[in-house]
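Complex shown without one protein chain; remaining protein chains in place.
So, subunit A:
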């Protein structure tokens, strides 16, 4: 076995380990089903909606918040127009007369964290949530979140279950499978207290958290990830509420997707560097011993596998072209005259079996994610995920790695 193939076996080992770990976690503690029980109390909640050029989606986002089943006197919405250059502020004015809604305008400071901190300063509720202005909550999402906070006073932050909002094109369908898998694995990471991100769409925080750990930081444009890191470092508790659903718009073009994921991946790398002391540190439990190392290993393995596949394929085509040029044998598309024997046609190498195992376990995880979220994925979604993801993901991994190495500054939205 050559060194290149050995590396692939290492990557597969990591992938299988990760998937087995998730499935064991699932069997140990299955996610509870949603109940109709109401919260024992209704704490005051402010939802911060930072927005930069979200004129098209702001109104439906705010509508979805106002339609939530929650006492109106306990729920306020803080819209922060973060220096938009489109009609965001005008769109916000639609809600100007609603007593639940406060609208602010501020100068853009180049990253989302400043808008969130602005919102924190202009609200005084017991719980504070944030919602990206292109996401939409289900009516009972806040109730589900509040129930979790009521049940355990130690919880400082909670992440929701995220679904893709009305996926239509191939890329959106691909991401809908990815998000469904995410619902499963985030819940499993919650089981071992190792959640590594509190996503922008509808994560909820206890206000006291900010007096303990401080406000949001720029954190390489991934303030939601850094806050999760900081919560772990301070020994505080964050959970995933898999019954609180939020629907988010996802990038519709390859370019937008790569830009978004480059920011996320780079944020992970940069925050990992800032918090490098957490890696393999028993003090930080499963977050430091498993979640972060596996995340970084996944990043490296993804890049390595893509590089190896590209190298193998290009070598194959170059050698085939060279052979054709050398041998002068015409290219033949004719079928074999005799039916091939399956034992000699089907690849039955160890590598093939491992790939089949890995894909099988991933299917299982996505299926469980579907059950948890009630999402119905189509065949086209699965096909686009399994065919497309492996081709586009290496681009953002490589770009994030490259940018990190060169310390290249890219804006929040690029």
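Heads up, the rule we're going with is that contacts are C-beta pairs under 8 Å (C-beta built on N, C-alpha and C of every residue); 3 or more make two chains touch, one makes a residue touch a chain; residues count from 1.
Rule of thumb we're sticking to: contacts and distances are computed from a predicted model.
Novice: Which choice in "Branched-chain amino acid ABC transporter permease", "Imidazole glycerol phosphate synthase subunit HisF", "Thioredoxin domain-containing protein" or "Probable chemoreceptor glutamine deamidase CheD" gives the name that UniProt lists for the one chain left out?
Specialist: Of the names offered in "Branched-chain amino acid ABC transporter permease", "Imidazole glycerol phosphate synthase subunit HisF", "Thioredoxin domain-containing protein" or "Probable chemoreceptor glutamine deamidase CheD", the absent chain's UniProt record gives "Thioredoxin domain-containing protein".
Novice: Please identify which residue in A:3, A:329, A:379 or A:405 touches the non-displayed chain.
Specialist: Going through A:3, A:329, A:379 or A:405 one by one, A:329 is the residue touching the chain not shown.
Novice: Considering the whole complex, which of A:16, A:170, A:233 or A:309 touches the chain not shown?
Specialist: Counting the whole complex, the residue in contact with the absent chain is A:16.
Novice: Of A:53, A:100, A:125 or A:286, which sits in contact with the chain we cannot see?
Specialist: Of these options, the touching residue for the absent chain is A:286.
Novice: Applying the definition given at the start, please give the residues of subunit A touching the unseen chain.
Specialist: Missing-chain contacts on subunit A: residues 13, 16-17, 20-21, 24-25, 28, 192, 282, 285-286, 289-290, 323, 326-330, 332, 337-338, 341, 343-344, 348-350, 352-354, 357.
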